[in-house]
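Note sheet for the following structure.
A single protein chain has been omitted; all remaining protein chains appear in their positions.
After this line comes chain A, so read on.
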C-alpha cells in the first residue's frame, strides 16, 4: 500500500473507532448479542489460553530460575517469575489468543456478512451494524480478555510455583515472601488494564477489517489474514507503550 492509502485507511479506522465509541451510549443495549459473543469468544479461546499458559509459565520459571541463580539472587525467584507472568506473559498470551482465535472469528463472521450484503440489508432496515454488531463484540472481547488474563495469570503462576518448588527444590515460603517484597497490587491491575485494551483493540481491528472486506469469499480470507497480522503488531506496540507508561507512573517497590 502506498503512503496516502495507508493514511486514508488509518483515518477510516479512526472514524470507525469513534463511531463505535458513540455506539456505546446508544440504546437499545444489545445484551443478547453481547452475551452470545462473550460466550462464543470464550469458547474458542479458553482452552488454547490455558494450554499455552502452562508451558509459558514453566519456561519463565525455568529461565528466571537459572538466571537468578547465576546472579546469586535465589531468594527472589518467586517474585521474578510471578511478576513476569502477571505483568507480561499473561497479557501477551491473552493478546495472542484473543487476536488469533477471537479476532479471526469476528473478522470472518462480519466479512462474510458484508459480502452477502447482510450489512447493507441491515442498514436499509434502519439498523446500524456498528451499534448492533460491533459494539457488543468489542465489549465481549474486552470482558473475555480480562477474564482470560486472570486465568492465564493463575495458571501461569501455579505452573511456575509448581516448577520452582517441586522440580527446582525452592521453598514455598521464600517463593511467596519474595513476591511480597517486590510485587504490589498495581502489577496485577496493569495486567488487567493491558488485557482490557488488547481485547478492545483486537475486536476493533477485526470488526473493521471484516466490515470493509470486498471481492467475494477470497476477500474475506484476505481480511482475516490481514486482521490477525495487524492485531498482533498493534497489540505488541500497545503492550510496549502501556509498560513504558506504567514504569514511569507507578513507583516500584525496593528501588
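Here are a few things to note about the model shown:
Throughout what follows, a residue touches a chain if its C-beta (ideal position, glycine included) is under 8 Å from a C-beta of that chain, and two chains touch if they have at least 3 such contacts; residues count from 1.
Just so we're on the same page, contacts and distances are computed from a predicted model.
Taken from the listed names "Sarcosine oxidase subunit delta", "Electron transfer flavoprotein alpha subunit apoprotein", "ABC transporter ATP-binding protein" or "Hydrogenase formation protein HypD", the protein name that UniProt assigns to the chain not shown is "ABC transporter ATP-binding protein".
From the set A:87, A:113, A:137 or A:209, the residue in touch with the chain omitted from the display is A:113, counting the whole complex. Across A:121, A:166 or A:181, the single residue that touches the chain missing here is A:121.
Chain A meets the missing chain through residues 112-113, 116-118, 120-128.
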